[in-house]
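All protein chains but one are shown at their positions in the complex.
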Amino acid sequence: MAAAAFILTDVDAGVHSDRGEILPNQALRLSGSSQWSVRWKTLRGGVSEGVQVIEIDNGRMSLSVLPTRGMGIWKGRLGDLPLEWKSPVERPVHPAFVNLQDRGGLGWLHGFNELLCRCGLAFMGPPGEDQGENLTLHGRIANLPAHRVEVQIDTTGSGAIELIGVVDECSMFGPRWRLTSTLRLQAGSNVCSITDEVTNLGGQASELSLLYHINVGRPFLEPCATYAVPCRDIAPRDARAAQGIDACYVYGAPIAGFAEQAYYHVPLADSDGWSTAVLANSSNNAAFAVHFQTRQLPAFTVWKNTIAEDDGYVTGLEPGINFPNFRAFERKHGRLPIVKPGKSYKTELVLEVVDTEVAVRKLYDRVKAIQGPNEPIVHREPVAKYSPAGTK
Amino acid sequence: MAAAAFILTDVDAGVHSDRGEILPNQALRLSGSSQWSVRWKTLRGGVSEGVQVIEIDNGRMSLSVLPTRGMGIWKGRLGDLPLEWKSPVERPVHPAFVNLQDRGGLGWLHGFNELLCRCGLAFMGPPGEDQGENLTLHGRIANLPAHRVEVQIDTTGSGAIELIGVVDECSMFGPRWRLTSTLRLQAGSNVCSITDEVTNLGGQASELSLLYHINVGRPFLEPCATYAVPCRDIAPRDARAAQGIDACYVYGAPIAGFAEQAYYHVPLADSDGWSTAVLANSSNNAAFAVHFQTRQLPAFTVWKNTIAEDDGYVTGLEPGINFPNFRAFERKHGRLPIVKPGKSYKTELVLEVVDTEVAVRKLYDRVKAIQGPNEPIVHREPVAKYSPAGTK
Partner (left out) sequence: MAAAAFILTDVDAGVHSDRGEILPNQALRLSGSSQWSVRWKTLRGGVSEGVQVIEIDNGRMSLSVLPTRGMGIWKGRLGDLPLEWKSPVERPVHPAFVNLQDRGGLGWLHGFNELLCRCGLAFMGPPGEDQGENLTLHGRIANLPAHRVEVQIDTTGSGAIELIGVVDECSMFGPRWRLTSTLRLQAGSNVCSITDEVTNLGGQASELSLLYHINVGRPFLEPCATYAVPCRDIAPRDARAAQGIDACYVYGAPIAGFAEQAYYHVPLADSDGWSTAVLANSSNNAAFAVHFQTRQLPAFTVWKNTIAEDDGYVTGLEPGINFPNFRAFERKHGRLPIVKPGKSYKTELVLEVVDTEVAVRKLYDRVKAIQGPNEPIVHREPVAKYSPAGTK
């Protein structure tokens, strides 16, 4: 790779840049875009004090990444389309203001407003006690800052921008995970790939939990918006979700006090192992898609939270290694991969945003093609294998 | 208002000033004072690292406000009179060093040393579980930083300095409050007005809790100092307070190990709705008064903590929307106002400091005038309506 590398943060080397930018110049051209940029700054004031934001713009799509919050993606934009949702938590929250123990272990919700955040790594799902450990909602990784952040400009082909962040989730007498995340935007493209490598740096084999909480609001989510994902099975998480199983693919208007619904899917993939989940607006001329490797991410959850706008009207498209159940339940059902010392678990996903009818139809056609002739098995009640509420 | 506005912090606009000052100049004169100033700095080191202090001096009275700690007032001064108390927590504490979950939910006490701090907004009072929520002592608002801070210099009339701070207390799947606090010092005056607007930004009606924990030490508090507040009822919070009901208006000398006493008052007001609580020193030549609107703040608590000097010899004059009981108790007794989506609850209070016998007498006379011919009903035991310790 013909590339220029810029180190934004390297704790060990004493490197950290609060603010800066990388712009096209004589020596650094991408054939796919003349308007690309990488800009970073550090927010000041309020609960955002000290949060670094790195905005990568490939000339067509831009994404704002938060190294301070586990390399989550705060929000983005494709042309005029905002890639975001309106959380009641309006601004990025520095982890110092997030007490995971608050709200009976739900303190994670004090900082939740990203387009993409990771749940894991030692645990995710609801809080509780498992094997003598006190688990908090969705784990620690989204509230841990990267100790190494690097931007690489790949000038080969049409060119690409890569952001590589390294985040450690560790403790004495606890699992010791290292997340190395690579986000890649091809110049001028409408897709973004994310490749994560989660390495067990510890001396003992450990169970891994990981889910990508990808959260999308308007203009993709709106009344009569729909989602689709090729799958073998789909099951409601609980009785509440079961109420909506018949119309689960369709989204409703915002309703104050709407109680969230979650649907668990066993996704299907094409011959290369890629599956595709699509969220399309009601006019079918704008869609947000998540492509993911089903061997790496065999559990797919859709979170429907069509609550009042001011309370966070949003849906989650969530590929995961596991379902977001309590860890003990996932263990029981064999969905916690064991990673040996020194070994890694790799995941690959691609975010794609389209803004034409043709492109939306193409995505839906792809879902249908992967689905093939066999309809998914739609479980009308929670299934014991997938969720604790299941009885059989 | 003929005014100059200075933005000190605006997270969304990328504005934050670590240190600076606003001083009188040709273009900015207040007829009521030639010596006024606004100075701000950011503390460095210890648990104060990152705490911003804004000192407003109107030429006669100065107050140091802490945007980093929910716009609380750290301390002040009127001429030679210090407006403060000596907490065992000596310096302002950055919220990153306050774990509200510490000490069984009493972690708030790790950062408590202000002249004025707010308790609330989703809850206040003692910790415990209410409606599935895990409440911690006195809520979150005092440990949340303002994301917007503005100074306005009002050059009309004799002139005034205003400090406006905006603090959000929010969470996903939780109440979503915004406090907009305006502190106003008239040039050359001995009073400070505080006008707070608490807005429900969420999509559902929510219960509001709010108390102003106004804490005063020497030279106002001393042996034989007294307090007065016009009221219909006064009741001890618990058996401990009942022990002191006969002499509750009088303060004792510091006593090591003194167990705090709290008295709940139903305050009376003048025809404009204003009540007045006064703390006068033993010589009756210095007093600290709190004026407040009883329709907005119908519950008034006096906290007597005449413990050893080194443990925090202090009294609290505490106007509130509610009494500082456990939230479920306040709900049961109808003291939790419901604020609808988009609506606000407004509170007004005025701090007044006087340093002459005449002025102290005037304050006491005002209390008597409001009290009128009817003596307050003094409950010798806790009352069921006001505190959980009450039996009838």
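For reference, chains read A and B in written order, and residue numbers begin at 1 within each chain.
The rule is short, and it goes like this: a contact is a pair of C-beta atoms (placed from the backbone, for glycine too) under 8 Å apart; a residue touches a chain by one contact, two chains touch by 3 or more.
Because the structure is a prediction, the values reported are computed rather than measured.
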Of A:G76, A:G125 or A:G202, which sits in contact with the chain we cannot see?
-> A:G202
Check each of B:W36, B:F112 or B:W177 against the chain that is not shown and name the one that touches it.
-> B:F112
Just one of B:V15, B:V89 or B:V350 touches the chain that is missing; which is it?
-> B:V89
If the hidden chain were put back, which of B:D270, B:E309 or B:E381 would touch it?
-> B:E309
Given A:G32, A:G50, A:P88 or A:G159, the one touching the chain that is not displayed = A:G50
Missing-chain contacts on chain A, rising order, are 9-12, 14-16, 50, 67, 95-96, 99-101, 129, 132-134, 136, 144-149, 167-168, 170-174, 176, 201-204, 341
For chain B, which residues lie in contact with the unshown chain of the complex?
-> 41, 43-49, 87-91, 96-97, 99, 101-104, 106, 109-110, 112-113, 254, 256-257, 307-312
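Everything that follows uses one rule, which is that only the chains that are shown with their structure count from here on.
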Rounded to the nearest whole Å, what is the centre-to-centre distance of chain A and chain B, using the mean of the C-alpha atoms as each centre?
-> 42
